[in-house]
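In what follows, a single structure is set out as structure tokens and then discussed.
In this view, the complex is presented without one of its protein chains, the others remaining in place.
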Amino acid sequence: MSRKIRILISKPGLDGHDRGAKYIARALKDAGYEVIYMGIRQSPEAIVKTAIQEDVDFVGLSLLSGAHNELFPEVVRLLREQGANDVIVFGGGVIPQEDISYLKEQGIEAVFTPGTPIQKVIEFIETNKERVLH
Amino acid sequence: MDKKSLIEQQKEKWENTTLKKVLQKFPEQKESFSTSSWLPVERLYLPRQMSEEEYLERIGFPGEYPFTRGVQPTMYRGRFWTMRQYAGFGTAEESNQRYKYLLSQGQTGLSVAFDLPTQIGYDSDDPRSVGEVGKVGVAIDSLEDMEILFRGIPLDKVSTSMTINAPAAVLLAFYIAVAQKQGVAKEQLRGTIQNDILKEYIARGTYIFPPKPSLRLITNIFEYCSKEVPKWNTISISGYHIREAGSTAAQEVAFTLADGIEYVKAAIKVGLDVDQFAGRLSFFFNAHNDLFEEIAKFRAARRIWAKIMKEKFQAKKEKSMMLRFHTQTGGSTLTAQQPDNNIVRVTIQTLAAVLGGTQSLHTNSRDEALGLPTEDSVRIALRTQQIVAYESGVTNTVDPLAGSYFIENLTDKIEEEVLKYLNKIETMGGMVQAIENGYVQKEIQDAAYKYQQEIEKGDRVVVGVNKFTVEQEKPKEILRVNPLLRKVQSEKLMKLRKNRNNQEVDKALQALREGARDESVNLMPLILDAAKAYATLGEICNVLRDEFGEYRESIVL
Partner (left out) sequence: MIGKLVNGIIHGETRSIARAISWIENDVPQKEELIDALFEHTGRAQILGITGPPGSGKSSLLDRIIEQERKRDKKIAVLAIDPSSPFTGGAILGDRLRMQKHTVDAGVFIRSMASRGHLGGVAGATSDSVKVLDAAGFDLIVIETIGVGQTEIEVMNIADLVMLVLVPGLGDEIQALKAGVMEIGDIFVVNKADKEEANRLKAEIEYVLHLKTEDEKGVKNPIFMTSATENTGIEELVNGLHEYMQRMGENGTLRERRRRRVTLELKKIITAKIEAHVHKFLETGNNLDVWIDQILRKKTSPYKLINEKVIQILKELKEK
């Protein structure tokens, strides 16, 4: 049995700054994960549909426009509504410190702000992957 | 065999004596040095043999072909660059206040930031606008919002730059309509619309339509403005976002000029005369931290563009060959860590832009890696420009770094790199093709990946991020946009749709629809009619979406 971790990387909302999302996608691939890259301007609904079809273990959301408080929690809500309780959601982007605790309350388990080394993201995935083994 | 010059002979001697002794005791910090974009940098640059003819051909005089030394003969001795801070957030009322404040602080031009729904042609009440209304700029849904945005600002006195691309024609129409209500004629309006769709496909993402109809809208604007709004800069061909996406300095210039070539080709193809529109083309570049590389980049860009316009497109007017550009300091160079350090970065970048001969400049605020800038931060950013202008003395002579052995060498080197790219893109069948193939995006992403990997490995130092870090940082004050803004705008829209003459709106939209179907029609007057009837931005764009279809991202890595 060869279990592979699958991760969806996407940008909800309308902002097109995908340098960070693309970097993360590529770096996670290099770390040995299977990354489904969805690109920019995705609705929470489309992200959740994709996460379910792809049966991913993690969903990574990137946003720089400031719409994170509205859009990140909506992704978590729709995932849970559609029974995907085991998918772990994390986020990144220009996110003020004071919003992070709110996002965590809403089920976004980690938030990576600019300048975070990729190793931190990998550590997060490694320490949490046992929870999504299925 | 050529005889070694005296300088070369002396250099060899120096290397074998003075240098050798020191290197044995004190080796250099690294084995090799390079610019931020990986161009190799030598230990020492020496005068290069250059004939007088070559000087005149490649460097010349400011205000004359090939404009290497600048586009005006007096540069900042005549007038400083336009200090133009990109601003806008929340409602039209709030942004109007910010503009008035900036003008009162000595800013000399306006630069409007629109929110993402506006940039993508959605009304605030569109479901896709959730969370985004008023966030990265001001929300403009109709002419009504635009009237509020410029209330009390005389449009014949200021020049206004608008960062708007896919729906540029619509926002320009709103602007013209506001001016007319103020009693200002179209012919008097000065300003710029970004209107550069190709870089949206490459790097910025706020596209709506596929390339073909997008290029039609752009050439429609060229044609309309050349007759009706002659002082308006109809496009700002932008490398800024390409660089932000992680390109090298040379790629920034290469891809921007390649976009420019595509626009010129498109305009010529629809029958415009090159000298009729080329003088209104403007450019927009980034300024990063590597001071000399950036200065050389600007100088090289001017020289290459002049040559392209003259030789490839047979432009006759000098104005058509001039690369005039706006600069913004590099957003991606700012750090969320120890944000005050960003003031220093912005200062270096300001110097790069000014020594590179920019026509206007936006300086970033220190807190932009954290969120929207506060008023304090915006003021410091503007003061940075003012200090460089009034106190540093670098403005007292034209192109002060010309003749620096290093700068001239670097200028040549960047030119060489750029020409390699331009040739490659040409053989691919032009920039649209190169973008559709994903070639351009891939080149940028590879550079971005390499750059980030160097930071991760510590090979590239970013102060405060991977070196000289501090443990705990106290949270900074940031500006918040009213989260209920979408509701406010939606109610405004509801009222508008009730109170306007809807028959007139429908008629104007129908005319636009029919115009869109006929490629020979210039859509600008039709869009202006719809704008004046208070059709909303979303309504106008939806008609065009129906007719033109929508572009979708298709290239990954």
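For clarity, chains are labelled A and B in written order, and residue numbers in each chain start from 1.
In this section, contacts are C-beta pairs under 8 Å (C-beta built on N, C-alpha and C of every residue); 3 or more make two chains touch, one makes a residue touch a chain.
Bear in mind the structure is a predicted one, so any value in this text is a computation, not a measurement.
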Quiz item: In the full complex, which of B:498, B:517 or B:552 touches the chain missing from this view?
Solution: B:552
Practice problem: Since one chain isn't shown, list which residues of chain A touch it in the complete complex. | Solution: 1-4, 6, 25-26, 28-39, 42-43, 45-46, 49-50, 52-55, 82-84, 134
Quiz item: Which residues does chain B use to touch the chain missing from this display?
Solution: 210, 436-437, 552-557
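The working rule: only the chains that are shown with their structure count from here on.
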Quiz prompt | chain A and chain B, separation of their C-alpha mean positions in angstrom | solution = 31
Practice problem: Mind listing the chain B positions that touch chain A in their complex? | Solution: 116-117, 119-120, 122, 128-132, 135-136, 200, 203-206, 244-246, 332, 335-337, 369-372, 445, 448-449, 452, 456, 462, 465-466, 475, 478, 481, 483, 553, 556-557
Quiz item: Any idea which chain A residues touch chain B in the complex?
Solution: 13-19, 22-23, 25-27, 37, 39-41, 43, 65-71, 74, 94, 96-98, 113-115, 117-119
